[in-house]
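Here the complex is missing one protein chain, while the rest keep their positions.
A and B label the chains in the order they appear, each numbered from 1.
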Amino acid sequence: MPIHACWGGTRVVKEFNLVIIGGGPAGMAAALEAYALGIKDIAILERDDSLGGILKQCIHNGFGLHVFKEELTGPEYALRFSEKIKDTDITVLLNTMVINAEKNKTLYAVNPDFGFMTIKAKAVILAMGCRERSRGALRIPGANVAGIFTAGTAQRFVNMEGILPGTKAVILGSGDIGLIMARRMTLEGIKVLGVYEIMDYPGGLTRNIVQCLDDFNIPLHLSTTIVKIHGIGRVTGVTTAKVDKNMIPIKGTEEYVECDTLLLSVGLIPENELTEQMGVGMYQVTGGAYVDQDLETDTEGIFACGNVLHVHDLVDYVTMEGQKAARSAKAYIDESMEQKKTKPEIKVVPGNGLRYVLPQHIYLKDNDEKIRVFFRSKARYKDVLVRALINNEVIAKKKVIRLIPSEMESVEIKASDLYIKTDNGINLKDLVIEVEQ
Amino acid sequence: MNYDICIIGAGVVGSLIARQLSKYKVKIAVIERNVDVSMDATGANSGIVHSGYDAKIGTKKARFNVEGCNMMPALCEDLSVKCKMIGSFVLAFDKDDEKVLQQLYDNGIKNGVTGMAIVDRDFILQKEPYVNPLVTKALYAKNAGIVSPYKLNIAAMDNAIMNGVMFLRETKVTGIEKKDGLFHIAVDVTGDICSMSKIDPIKEEDRTDITAKIIINCAGAHADEISHMAGDDSFKIIPRRGEYILFDKTEGSRINTVLFQTPTEKGKGILVTPTVDGNLMIGPDATLAQDKDDKCTNSDNLDYVYKTATQSYTGLNMKKSITVFAGIRATPSTSDFIIEESSKCKNFINVAGIESPGLTASPAIAVYVEGIVRSLMEMKEKAKDEYTMTVKHDKPFSEMTNEEKEKACSSDELCRKIICRCETVSEKEIVAAIYSPCGARTVDGVKKRTRAGMGRCQGGFCSPHVMRILSEHTGIPVNRIAKANANSCMLGRYSRG
Partner (left out) sequence: MKKDIICIVCPKGCMIHVDYDENGINSMEGYSCKRGIDYATAEILSPTRMITSSVKIDNAKYTVCPVKTSCPVNKDKIQDVMKNICCVQVQAPVKQGDVIIKDVCGTGADIIATQTLEEEKQL
């Protein structure tokens, strides 16, 4: 483990070429890719006591179809990376919490082995993942009682600590973690009374609706939400209600459901407090950093990937994004990355039907680089054409059979096309990605 | 067990009284039905140190408010509790409001409030850029501030216990009988957290055959029921619920002052305030509660709180709300604080109906009650080295400078384990909270003392770790660790036996 400087008795200052914050799927993929590219002195800072991040508690299968062409469970997927990292000289600092960070890529972290550390990096990859929306963020009224869990916290208790959350459960939100937990709890003998979804379509993948709910006759109530939590000490029940088109509960449709456990699977929020401390510019819609095609933030040498950048549906895509961030970091460290500040830059904006795009800006280059722009839709579409427009000219198109908010899509654009259509970077217009009307 | 004084209720009032009396050579017990202090009205309080201009002149409320406000900063200093005298505005938006401001100002002068001024729009907006720009004038009170009500409560009880006060948690008074001038207090044990905990000092004999020479009734919303047990039905407590919305720390940095709305016949309006820990909070409304323990929030009320708050403050971002909660105020039927020996029952002191500005008044109430007790019973003060009136706390890790963090980490391994990401709380602080005189036994207890779980993820990440630490140190099995009282177990059974 390289400790480059040590003075004043207790002061620990570590210097690395590349520091990756977070040892989940994004961070591990970035580290291995960076290592493979020949970056020396890489460190992963991980707050838990082992690598793997949230994958360690996702003991169900379905991971890795794209990256490994086989179906793995979460821990297995994580081991594919963490075992490889063991065979490298990548510095892995576990039980390490980064508590503060500065724009100049100085990080302050604490861990049991070294105490308080000052860590300096040439390049930083942000891979902190995301957290779950809590009851408070939703402001579900009612009693302030035990028995309310975010689905992921319940998942950790069941799958890692071996303790069940309760005996009779209701799940709010039909995101994939909620659906997976419906099955998991049922198999453990917990009665799952129903999944309630405020939207008029399920949030999770169809295969999870079939395998996690239908297989066990767990009802899915669409356009329904929870309007009140009851109980003294612990949850004793919830009141559900149908909602109208504006998602406002309809009076008179209330129903009482007796339960001792409420799981919330109502969305994930990128965990960007450190990013903001570093003064990195944020993109409101994703809750992640504002990035260019290299996944570089608006702060030089700081890159972001995985769920801290935007919430992904599949871990495979997180892995790929981590690898991409590592490639960019390599170019930055080698100083082979073109000086961006001198390059013309265009904005990428979501047009008709789309909620967000990523990257949010592109530096124009006259080369054959292919830029993949990811996007999510606002609503559900069938058999639509998504197109990329600049100066009212279509430069790329993609037919999408099924476009839904819970499934990320992408379209590929040629850098040279952008260059030409902006009159060699002179006539700068926004690149619009939209659903063709 | 025979005690000289039994205080019923460990809210901020009961705890400060216990502390005040703990300097005397008397045997004191505080009887609390909950597992911790600060679990009712004190725990869900606005945390405002009111300057004292609105209570009616001549009332106990007015007197103790002004006295308490003046005492609060020094008391908080003694107890290592954060108190920030940041000042308050009462905002006026039209001529009618302005008239009320003048009345409040005049009333404040009569009550002896200092540091007040009626200020104009520019002054307000310069200090508070997010106040609704339609504001016309405000009553500025320099001598107002914020304090953490539960931190004050906990520190007061810590101090009392350090001086030998017995804290009987999970103990509910069910009857009071007076025989030969001595009170016999019947109690029920309400939970098993203390009996499961291997570090709890409560022994069974401490809460069997309880007798007391003096009872001080600080039972909050239930004070009328306790008073009834002693044969005094001279007042009733009307439970009035108040609901709050708490916002992320990112929002707290944009507000510097406590913002009140001008009171009208309809009510006192909704306040917008920073908290001592840097969050932003809005609330409370006032609705009649059917049940004294019904601390449920309601969507209509929360909507009202939000909409009313936006009338005076434009900086609210609902996406940044992190929790909602409700508290029950103990409104007395007499409309003023009841702080006196009962006329029906000698040596039975009611400290009841302590609604707003009760938190501000509590330091002054404690001193006043000390006087009542001294008039009833001869008490000798302990020698100076036998008691303390100060509590020292290590600085929270999150508030340390980098140099201090470095030093703390080098000397203590537990500092190096950060348990709560959002609030940067180390394992050392959690362990200290468990072993403090009035130690935490529950997840909420740890949260109030250390802020672990108080942040934006609301314990999503740290609660498994907090539960493990609680279990390791108290000996309570992880799956029996409670959120609040014993009936609020966080988890169910082990899945594999």
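In this section, contacts are C-beta pairs under 8 Å (C-beta built on N, C-alpha and C of every residue); 3 or more make two chains touch, one makes a residue touch a chain.
Computed from a predicted structure; not experimentally measured.
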Among B:K95, B:K198 or B:R496, which one is in touch with the chain left out? B:R496
Using the document's definition of touch, tell me which of A:T206, A:N367 or A:N427 contacts the absent chain. A:T206
Thinking of the whole complex, not just what is shown, which of A:E15, A:E76, A:D417 or A:E436 touches the missing chain? A:E76
Of A:I59, A:I232, A:V285 or A:A331, the one touching the omitted chain in the full complex: A:I59
With respect to the chain omitted from the figure, which of A:P112, A:G162 or A:P405 is a touching residue? A:G162
For chain A, residues in touch with the removed chain: 49, 56, 59-61, 71, 73, 75-76, 79, 159-163, 187, 205-207, 209-211, 214-215, 401-402, 407
When the complex is taken as a whole, what residues of chain B touch the one chain not shown? 494-497
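Here is the rule we go by: only the chains that are shown with their structure count from here on.
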Centroid from C-alpha atoms only, then distance chain A to chain B, rounded to Å. What do you get? 39
Write out the stretch or stretches of chain B touching chain A in their complex. 245-246, 293, 295-299, 301-302, 318-319, 321-326, 402, 405-410, 413, 415-418, 421-422, 424, 426, 456-461, 463-464, 478-479, 482-496
If we count contacts the way the header does, which residues on chain A are in touch with chain B in the complex? 9-11, 47, 95, 97, 99-100, 108, 110-116, 118, 131-132, 134-137, 139, 141-147, 150, 152-153, 156-158, 161-167, 188, 190, 227-228, 230, 232-234, 249, 260-261, 271, 273
